[in-house]
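What you see is the complex with one protein chain gone and the rest in place.
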Amino acid sequence: MANKSVWSDNRFWQRSATWVTGFASLLLIWLTLDTSAQIQMGTDADLKNGVQKRVPGPTVINYKITYEMSAKRGHEVPVIGEKEKFFGRDDYSEEEAGALLHLGKLGSQAKNCMDCHTLLGNGAYYAPDLTKAWLDPAWGPDGAMQALTGKNTKEEAMAEFLQHPDQYATHARMMPNLGITAEEAKGLVAFLKHMSSIDTNGFPRNFGRMQGAVNGK
Amino acid sequence: MIDQVVVHSEIALNDFLPIFVSSALVLVFGGVYVGIYTAVKVKLLKPWTMSIAYLFWLLTAYCLYVMGSLMHVDAFTAKALVIAAIGLFLLPFAVYYMQHRVHEENEH
Partner (left out) sequence: MANNHLTSESKQLATWYFTFAAILFGAQLLFGLVAAIQYVMPGFLYGLLDFSIARILHINALVVWMVFAMFGSVYWLLPDETGIETIGIKIGKLIYWVFVAAIVVVVLVYLFIQVGPADPTTIWFITEGREYIEAPRWADWGIVVVALTFVANLFLTGMKGNRSGIVTVLMADMIAFAGLYLAGMFFTDNITVDQYWWWWVIHLWVEATWEVFVGSIAAYGLITMIGAHRKVVEMWLWIEVAMLFGSGILGLGHHYFWIGTPEYWWEIGALFSALEPLPLVAMFIHVLYDWGKTQGGQDERGENKSVITNKPAFTWFVLNAFGNFLGAGIWGFFHTLPQVNLYTHGTQFTSAHGHLAFFGAYATILVGMMYIAVQGTNGIKVMKHTKASLWAVSMITGGVVGMTVALTIAGYVQVLVSRAQMGATWAAYFDGQSGVWFTQAMDWRLIMGAITFLGFVFLAKDLLTTGKNPVHER
C-alpha cells in the first residue's frame, strides 16, 4: 500500500478546482469593472472638447470620421474631425442623435443583420463586414453606390439601398427586402456611422488601403 | 501592462500559410508526444519509443518558434508561448504520475 499522497487526494483537487475557478472569476469580474468604465459611451461635451473615448457619444454623427494610421499605436484608429452634415444637418442634439442611434440599434437586431453580416467581426459571413461600412470607399464620392442609387451623399445612398436592397443588384448574393422604413433606414445609417467611430484596436487592418480609405480624404 | 505596441509589424502575404500550418502542427505533434508517452507508460508500446516521443516534443517547440516569429509576436506573447511549450512537456508526466498514484492506492 503506497502512502497517501496529496496528489492523489480527491479533496485536495476539489479544493484546487474551487480556488482556481474562484480566482479566475474574481479576476474576470475585476477586469469587467475596468473595461466597463472604458467602454462607456462618451458625451457630447467629450466630443466638443476633443476627449477621446473608445466608444464616442451618439452626436459623433455631426462630425467627419476617418480611419488613420497611428504611429504611436502601430495600427489604424478612427479619427473624429471637423463638422460634417448628416442628412443635411450637423447640429443634432444629444437627445436627437441618441434617439436615432437607439432606433438604428433596435433595427439592427429586429432585422437580424448579424445573421448575414458581421458587426465588429461577429456574426455570419454571408455578406460584408459592417464594422467600418460608413468609411467604405464604395459609398464615397468616387464609389459606385451614390451613382447607382441616384443620391448625392453617402448617408442618403445608404438609406436608399437599405429600403430597397432588392432593386440594386450589386452581387448575385442580393440583400433581401426587409421592410425597412425611411426612418428606420436613417437610424441604421446613424448606427453604422457611430460604429465606425469605435476604437477597435486596428480591426479591420488596412481597411480599404487599396481604395484610399486609410488616412482619410 | 502594455507599454509597447503588440500588433505592429505586418504579416507578409507568403507567411500566412506557414503560420497556419505550423500552429496546427504544434498541437498535432504535441498530441503525438503525449500519446506515445502514455502508451509507453501503460505498456502498449516498447520503452525505446519514448525517445520518439521527446523528438515530437522538440518538433512542437520548433513549430511554436516558427509560428511566433512569423507572426512577430511581442515579448509578452513570446513568454506565454514558452510557458505553453514547457507546460505541454510536463503535462503527461504530471497526469500519468497522478493517475498512477491513485491506481496504486486503490488496487493494492
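Should a chain be cited, it is by its letter among A and B, assigned in written order, with residues numbered from 1 in that chain.
The criterion applied here is as follows: contacts are C-beta pairs under 8 Å (C-beta built on N, C-alpha and C of every residue); 3 or more make two chains touch, one makes a residue touch a chain.
Only a predicted model underlies this, so the values are computations on that prediction, with no experimental measurement involved.
Peer 1: Touch as defined at the start, partner being the missing chain; which of A:Thr59, A:Ser108 or A:Gln163 qualifies?
Peer 2: A:Ser108
Peer 1: If the missing chain were put back, which residues of chain A would it touch?
Peer 2: Answer for chain A: residues 8-10, 13-14, 16-17, 20-21, 24-25, 27-28, 31-32, 34-36, 38-41, 54-55, 58, 98, 101-116, 118-129, 131-133, 136-138, 166, 171-174, 176-179, 181, 184, 187-188, 191, 195, 198-211, 213-214 touch the chain left out.
Peer 1: Please identify, in ascending order, the residues of chain B that touch the omitted chain?
Peer 2: 1-2, 6-7, 11, 13, 16-17, 19-20, 23-24, 26-28, 30-31, 34-35, 38-39, 42-44, 71-73, 76-77, 80-81, 83-84, 87-88, 91-92, 95-96, 98-99, 102-103, 106-107
Here is the rule we use: only the chains that are shown with their structure count from here on.
Peer 1: Please work out the Cα centroid separation of chain A and chain B, and write it as a whole number of Å.
Peer 2: Taking the mean C-alpha position of each chain, the two centres sit 37 Å apart.
Peer 1: Where on chain B is chain A touching in the complex?
Peer 2: Touch residues, chain B against chain A: 5-8, 97-98, 101-102, 104-105, 108.
Peer 1: What residues of chain A sit close enough to touch chain B in their complex?
Peer 2: Listed in rising order, the residues of chain A that touch chain B are 1-2, 4-5, 7-8, 72-75, 201-202, 205.
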